[in-house]
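Rather than the whole complex, this shows some of its chains in their spots.
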Amino acid sequence: MTTPTALTPAVPRLRLARFRDLTLVPVIVLLLIVGAFLDPVFLTAGNLTNVLQQQAAISLLVLAEALILISGKFDLSLESTVGMAPALAVLLVVPVSAGGLGIGLPAVLVIPLCLLIGAAIGAFNGFLIIKFQLSAFIVTLAMLIIVHGLHLGPTEGKTLFELPESMLYLGGAVWLGLPASIWIAGALFAAGIAGLAYLRVGRSLYAIGGNIDAARAAGIRVDRVLWGVFILGGTLAALAGILETGRLGAIGSGMGVNWIFMVFAAAVIGGVSMDGGKGTILGALTGVLVIGLVQNLLTLQGVSGFWQPVVYGTIILFALMISRIAGGKAQD
Amino acid sequence: MKRFGPTTALDGAGISIAEGETHALVGRNGAGKSTLVSILTGLQRPDEGEVRFSGEPAPALGDRDAWRQRVACVYQKSTIIPALTVAENLFLNRQTEGRLINWRALRARARELLDTYEVDVDPQALAGDLGVEQRQLVEIARALSFGARFIILDEPTARLDGPAIERLFDRMRALRRQGVTMMYISHHLDEVYEICQSVTVFRDARHIMTAPVADLPHDELVDAMTGEATAAYQARARTPREAVVLAASGLSLAGRYQDVELSVRSGEVVGLAGSGSSGKVSLAETLVGLRRADTGAVTVNGRAVRPGDVPAALAAGLGFVPEDRHHQGFVPLLSVAENGTMSIAHKLGRLGAVSPARRRARAVRMIQDLDIKTEGPDQPVGDLSGGNAQKVVFARALADDPDALVVINPTAGVDVKAKQALLGAVEDAADRGAGAVLVSDELDDLRICDRVLVMFHGRVVKDVPRGWSDHELVAVMEGIEE
Amino acid sequence: SDTTTTTPAAGGEGGKVGIDHPRADSDFWNSYIKYVPEMADELDVELMTATNSQNDVAKLVNNVQALIGQGAKAIVMAPQDTGAIASTLQNLENKNIPVVTVDTRPDKGKVYMVVRADNRAYGTKSCEYLGEQLGGKGKVVQLMGALSSINGRDRAEAFGECMKEKFPGIEVFDEPTEWEGSKAASMLQTRLEQHPDVKGIYMHAGGVHLAPTLQVLKQKGLLLPPDDPKHVVVISNDGIPQEFEAIRKGEIDATISQPADLYAKYALYYAKAALEGKTFEPGATDHDSTIIELPNGLEDQLPAPLVTKDNVEDQTLWGNQVK
């Protein structure tokens, strides 16, 4: 019978699959080497810490989007949540004199409130997409517009800079010599990597994204899981907003705007499929790092603002090709 | 020679088919039959070797029109485009000779074609709205309609019921009288004997033998396929126990079935038979929670199960093999191990975690128990041959030692040996005390049942005990005899 | 000048000036970007390679970090979001790096000098000009910039307040164009369909609003000389050459010249002064402007002249100097 021989090739395939998450590692190494030659500052601990800190907030969005993409859905509205959730939370706690809504909830509630608002936006997205069976792309596109409007409306487009202390803490604090936001993003990525690899619910995201009917027939509570993913996504976006607020010291009306394309770019060059069921959080993380390093390098080199997009886009295309060649499979 | 990464799908295999004959190609799941088909129809390039038609070398891979003039094919994987109408699917990329498409004429042609093949489908229906069986009929009608002198049929009957198979065979005989050459792939060896003149056997990617059908006894053919002496399957005798494990009372679902009463006892295998659209599949899907009945209740072990809730049904002790493995059976990108253990993931670790080691161990056992041909537990199911994928789906249904088993067309597309394994697994489960509902279009499968419920137009019309003859059962299914 | 005193104690060793440009996609800022190196030569400032934050304050923060890392001793920036820069300014203050901001006034955080023309004054001046031309009655369309930009909001608010106060007989229609020409054209066209008797237009940015406005007026047959009774009075903000050209042709009536050259010049001038340890007091300056006191620093309010047919040939206007 074929059983004994059939089992032997298992190990090489396993290795290959593991490596597929890491197709961007050569790109990162290349960037580090090239960068070190181009600018002496690039490879210093200070600069690399800066890159990580700068990418911390957006990386949480990439984490959220990767989870949503793996389960076969789509969320564009995350970018608007980044600004709107902290802004609304702040308006609910600060006095009218600071532009608040006059509701005057206790200031300690600002962070829970912010996360709650993010979760609520995710839940509403989930409701429309799952219960109403509307197109995820277009629902979240409409929500991107609406949520941003809910930021602009109450603040009248003004920047909020009289913020409760707690709102500023996380984005600015330094723990054990590293910015707190790096620790937070790192911990959440670690949790994401482990959760998707070892938790039942994590594995079920792959099943749902890979074949939703089969997942349902296998007894996975598809709707509940998807809903949870959307809520988690909204919450992570709100947390990203908190980190960004702390980093910038205020909440501008443009916070988060136009992030979503970069978020998708990071997730997809990191190997997460737009068709669902494929990709890993570790891969998405490498995508974030590539984008952060490229941006940092362009800044250090002082590439002219006019031509920056060309250089930047070209590097993304190259990263894509390298990960295509290293990954060996056609992308979608 | 054809390789897929580490897998060698064809290894120096060859086949030569004489003009005008109907040539069978048989072999176990994963023997490389479908791979050969895709090479013979110009979809894939062999790593080594060549294809010749009437002595001439095959056209270039890009020249699809030239290929299509030489060979038409019903592929094992569906090539139906769900969003298009049946008529358009039938005449895909040949909607018109001229410039503009005349839709009225196209519909008329489609109607005519469907009528010739007695396919009862509305040409304007969206192909995606058809059942598996109807889709298969559309594919067959399309392949036969090309007027090609060589036609390949890769397991065309795996999704058809008796009368439809008969109609297909009539058609094939007529084509052969017209001098058309055919290559026919099937796991039903009696079909091979019925319509083929010669047969080629593949095993483990290699050519084993080619012989005229008339000179080859059934047993020898099976032995050639499996590479060892294999006895025909013997259904076992059982005495069902008293306890009712699965029951349904007063189930009705508008447009599908009405007033169904069902009770399956521990250690009993109940068959569910019926011709196309009898409602048997819908009923089975209701039992496991994939559909919600309008009225009535389903109980497992005497406890009512929340209607329309698959997890609740599984938790209550059901195991389930869905009708269409591609649609509801497996997640192609996930590994054999994950697909096989998907519904028992909660038993493979604590606190919501899944232990990869335990999952792997479970999977290795499944692979051995059901003799699944795979590189190992980590291979994605999407890369397996059809029959092996079916085994993975089957393995999952058995993974939890279910009290009640609902299996729909479990042996669709699986080879003789595997079929025995799968039917044996159903019987083993019954012997352990489970009750099973077996829905099938294949009379052979139904032989293991202690009794067969026959449905007709959505109603259970007869309860046939063991010992029926084919003729009797078919008559009931066709509604000829009450 | 009389407001300048040199205090050698404050250092004065000089050093590199880091500069961040706010965006690369508007005519005004592109003129500014072109003036910067010229002025640096003129003033003998050691300028680092400029970064560009592409209208994104988060990028601005990153760029400033990089500039510091590369050894900038003073920073010139133009934060388009004036709140979200607070913690960066704090950071720079801690590092003793003086900051000159151009065009916008940060809400919080220490600045050495703000170099800008008063955007509220643009709105008020435009309102007064339109109000007088129209005799205090009629309908006016305001093509606004992005509401999320402080400058757009300042112009809109000042314009609206002034209209309410001084010309209550004028009805104002606000069009949120997001600095997009396409939106401006559609909104203006729709509004003219609804109110064919619109008599005045205030454009927040000539760079994006000028061509679409002229095109719509032409299509409606309203592009008439100023002496025609059906002429629509148009006032713009920016002072780009094309606006001057349109004023000469009588297609529009006025613009407010936002001095791109002075922005560049005095940004670098104050950066250099900061490095040399100079300090400034509120009061009039030697270049027709006033320095005012802010809670977090000083602001040099550069002149932003109203340009009409009468003074459009004035060669000191920056719009007449670009080729």
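Note that the chains take the letters A, B and C in the order they are written out, and that residue 1 is the start of every chain.
Note that a contact is a pair of C-beta atoms (placed from the backbone, for glycine too) under 8 Å apart; a residue touches a chain by one contact, two chains touch by 3 or more.
This structure is a prediction, so every number in the text was calculated from the model and none was measured.
K.L.:
Expressed as a composition formula with the shown labels, how is the entire complex in this file built up?
P.N.:
Across the full complex in this file, the copy numbers are A x2, B x1, C x1.
Heads up, the rule we're going with is that only the chains that are shown with their structure count from here on.
K.L.:
Which chain's centre, taken as the mean of its Cα atoms, is farthest from the centre of chain B?
P.N.:
Of all chains, C has its centre farthest from that of chain B.
K.L.:
Using mean CA coordinates as chain centres, what's the chain B-chain C distance in Å?
P.N.:
73
K.L.:
How many angstrom lie between the centres of chain A and chain C, each centre taken as the mean Cα position?
P.N.:
The computed centroid separation for chain A versus chain C comes out at 35 Å.
K.L.:
Hunt down the residues of chain A that sit against at least two other chains at once, touch-wise.
P.N.:
Chain A, residues with two or more chain partners: not present.
K.L.:
Can you list the chain C residues touching chain A in their complex?
P.N.:
So the residues of chain C in touch with chain A come to 21, 23-24, 33, 48-52, 54-59, 61-63, 65-66, 69-70, 80-88, 90, 107-109, 147-148, 150, 153.
K.L.:
Where on chain A is chain B touching in the complex?
P.N.:
1-3, 6-10, 12-14, 17, 197-201, 203-204, 206-207, 210-211, 213-221, 277-278
K.L.:
Residues of chain A touching chain C in their complex?
P.N.:
Contacts found on chain A: 39, 41, 44, 46-47, 50, 54, 152, 156-161, 168, 172, 244, 246-255, 257-258, 295-296, 299-302, 304-306, 308.
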